[in-house]
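The complex appears here minus one protein chain, its other protein chains still in place.
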Amino acid sequence: MQLGSGHEHGSQNGLEIGGDTFVVMAGPCAVESADQLHTIAAAVAGAGAAMLRGGAFKPRTSPESFQGLGVAGLELLAAASRATGLPVVTEVLDPRDVETVARHAAMLQVGSRNMQNFPLLREVGKAGMPVLLKRGAAATIDELLHASDYIRREGNEQIVLCERGVRSFDPSTRYLLDLAAVPVLRERTDLPVIVDPSHGTGRAALVAPMARAALVAGADGLLIEVHNSPATALSDGPQALRPHEFAELLADLRRLVPLCRRRWSRPSAENRATSSPLDDEVIAP
Amino acid sequence: MQLGSGHEHGSQNGLEIGGDTFVVMAGPCAVESADQLHTIAAAVAGAGAAMLRGGAFKPRTSPESFQGLGVAGLELLAAASRATGLPVVTEVLDPRDVETVARHAAMLQVGSRNMQNFPLLREVGKAGMPVLLKRGAAATIDELLHASDYIRREGNEQIVLCERGVRSFDPSTRYLLDLAAVPVLRERTDLPVIVDPSHGTGRAALVAPMARAALVAGADGLLIEVHNSPATALSDGPQALRPHEFAELLADLRRLVPLCRRRWSRPSAENRATSSPLDDEVIAP
Amino acid sequence: MQLGSGHEHGSQNGLEIGGDTFVVMAGPCAVESADQLHTIAAAVAGAGAAMLRGGAFKPRTSPESFQGLGVAGLELLAAASRATGLPVVTEVLDPRDVETVARHAAMLQVGSRNMQNFPLLREVGKAGMPVLLKRGAAATIDELLHASDYIRREGNEQIVLCERGVRSFDPSTRYLLDLAAVPVLRERTDLPVIVDPSHGTGRAALVAPMARAALVAGADGLLIEVHNSPATALSDGPQALRPHEFAELLADLRRLVPLCRRRWSRPSAENRATSSPLDDEVIAP
Partner (left out) sequence: MQLGSGHEHGSQNGLEIGGDTFVVMAGPCAVESADQLHTIAAAVAGAGAAMLRGGAFKPRTSPESFQGLGVAGLELLAAASRATGLPVVTEVLDPRDVETVARHAAMLQVGSRNMQNFPLLREVGKAGMPVLLKRGAAATIDELLHASDYIRREGNEQIVLCERGVRSFDPSTRYLLDLAAVPVLRERTDLPVIVDPSHGTGRAALVAPMARAALVAGADGLLIEVHNSPATALSDGPQALRPHEFAELLADLRRLVPLCRRRWSRPSAENRATSSPLDDEVIAP
């Protein structure tokens, strides 16, 4: 999958997902402010991430929790995308918001709680842009594939699937990350499959080992939460990596990537706004 | 909770839910045709059900499955409500459909897959009419209560909660019906709690024992699927009771209800369009 | 199943399990002392229980927890059985202890953790006396039946199965009590099936509703923990009923039993050592 050109901020030209590439999408759980997003976006771009993630519309268990900045958050994401050259993936919760979110992002995320929100699946299918579809916490792999069929049925084949942990009984982790889902999905679909070790474990200390495991298990990429101040994050702080932890993880992953016969995916050079020690690196499969 | 008067079809006047009443909502999984709905609605009304259920908008795992009749299904439900005097509960999937569904039903159902569809919860909250909120298949009881908070926050306190089984490992049943959720919810909320033994087990043979169990465990009612021809049903046939099985179950339940210090809930006499052997029965607590 | 005569303490003559009877086994989780056991045994006998339960060998998650009184506990159980006329069911953990436990009890319990302890199953099979086999916390119903086949294969058909909750994700209850297992087992086996709502929920407040639910769902009996001082119990206090709560529950159940076309099972009159208000009661199906 080629992340489509032609969007207004133009930043996603040339980013490849799937095939022999490995793509890291990273950023804060929620967009909280211009400063916060700018800091984190620069850090993840500098460390070698290929895409920026961040939530403007946040699905929260309780209505008392921070619900995201909404359209203002989308605008901050678009600005951060322009500043860093990283295309943006962000969640859409409401079928009525698909058009608005699509104007600000390169990829629409359908979250775990909405995997079987069929009106939303149809709407993102119609939007004609890449969709990141996360597995529900109690969804079988077959149900995930059926959910992707709703998007496909609208003529949209640009779908990336994401394993992010299922409900289980051990309170040691927030969810139970089902890494075997990666090779199982590989047998049943050609769609790229990425893994979210942040939600999949719920604890920052477990993100790096599960990220490495996802890569060697055959994942096409990762979705990772990064925050400059996890302790004060408005959402899911305990599972966020600090920028330097994220950079260390990416260094680790880059050593493993060639052994997995993959190439590190990055936006094409002309789109990269942030200089990075990686710019001149040759990463051969 | 008093099922609100003032709706255009007027059928729901005087139906009480919660308190010392016991309410049975029954009907087909999906509205398939005028004939099918008429037959089933008459049967469940005659057997003593208090409300008619039936899906016009169906959330189906695969987009290839029957998706419901949509607005035509709503109109059939409204007609069946007028014919039988039973108020209708039916599912709404899309926040954009809430107004339409609300015009045809006495109670809006938010299904299991949408328990954390927050835009939908907000919209049914604003509709200002009773809502049936089903527990998600991987939702904790706390998460169910938080979901109800989204409805409440819009000023709508008329919420009925519904246990309908959670995901588990034994293929003997489709879901694992968590009846202990009934007394647990009783401790934590004043909202009425009903049980859906049809989805909660997935097999018609298990519906009656689980329905009885729900009653004596303290449930305020039941949601039961009934079909005149389960083998040819367009949705969830294996879990549907045939009309005579449903009538036998209701006879059983009516024997147990007084022992549970409850009253059998029915629409008030002037609204009952279908004569029933129960009409003259005195059901004392 | 007729609880076998001929044991040295002779107390179990005439107790029937299965068929149209309903049997309540009750007592402390662990035998702690002569006084404790005497008090509780008298209370459960007086309230109408048919059998006395109590653990002498306790399987505890941590080796630091109270492990039971062992043989001394068995002797206290045998004495309590003589005093009350109630036959005893108690757990055996070690195949090497089967003979010893068999000398002191009328029924051998194989606990949840040992459902697939095959050497133990074979040994209780050889003991030629009734066995109570509890479902493992992650066992399917098929696996439970296969486990009972190990006992049967030794020529022992006197097996009672017990549903006691499976592992699940909601911390609201200790286990998730799978009451649908009762009718499912009814379809697949002729063995009597009882339910343990104490372990199945882990909380005393949930025991009564789940006990009633088990009865009307078709269970042949219950296994209930009772303690005169739950707060100081050496094992599983939070799930123990106090004697007066147990008596109230039994009064409730006795009202429901005839509606379920069952008879309340009790040891035959000549074996009853404890007088009870129930002695003269006629309980007709």
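In this document, chain identifiers A, B and C correspond to the written order of the chains, with residue numbering beginning at 1 in each.
What we mean here is this: a contact is a pair of C-beta atoms (placed from the backbone, for glycine too) under 8 Å apart; a residue touches a chain by one contact, two chains touch by 3 or more.
What you see is a predicted model, and the numbers here were worked out from it, not measured in a lab.
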Which residue of C:114, C:172 or C:201 touches the chain not shown here: C:114
Sole contact to the chain not displayed, among C:167, C:242 or C:263: C:167
Residue of A:15, A:214 or A:247 touching the missing chain in the full complex: A:214
Hidden-chain contact residue, picked from the options B:36, B:61, B:148 or B:168: B:168
Option from C:143, C:157 or C:245 whose C-beta touches the chain left out: C:143
Hidden partner chain, residues of subunit C it touches: 59-64, 93-96, 113-114, 116-119, 136-138, 143, 146-147, 149-150, 153, 166-167
Residues from subunit A at the interface with the omitted partner, ascending: 138, 140-142, 166, 168-173, 176-184, 187, 200-201, 205-206, 209-210, 212-218, 255-256, 259
Interface with the unshown chain - residue positions in subunit B: 167-169, 171
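Please note the rule applied: only the chains that are shown with their structure count from here on.
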Per-chain CA centroid nearest to the all-protein CA mean: B
Chain copies touching (subunit A, subunit B) - same or different residues, decided at half shared: same
CA centroid of subunit A to CA centroid of subunit C, Å: 52
Per-residue overlap in subunit C, given as positions that touch at least 2 other chains: 168-169, 171
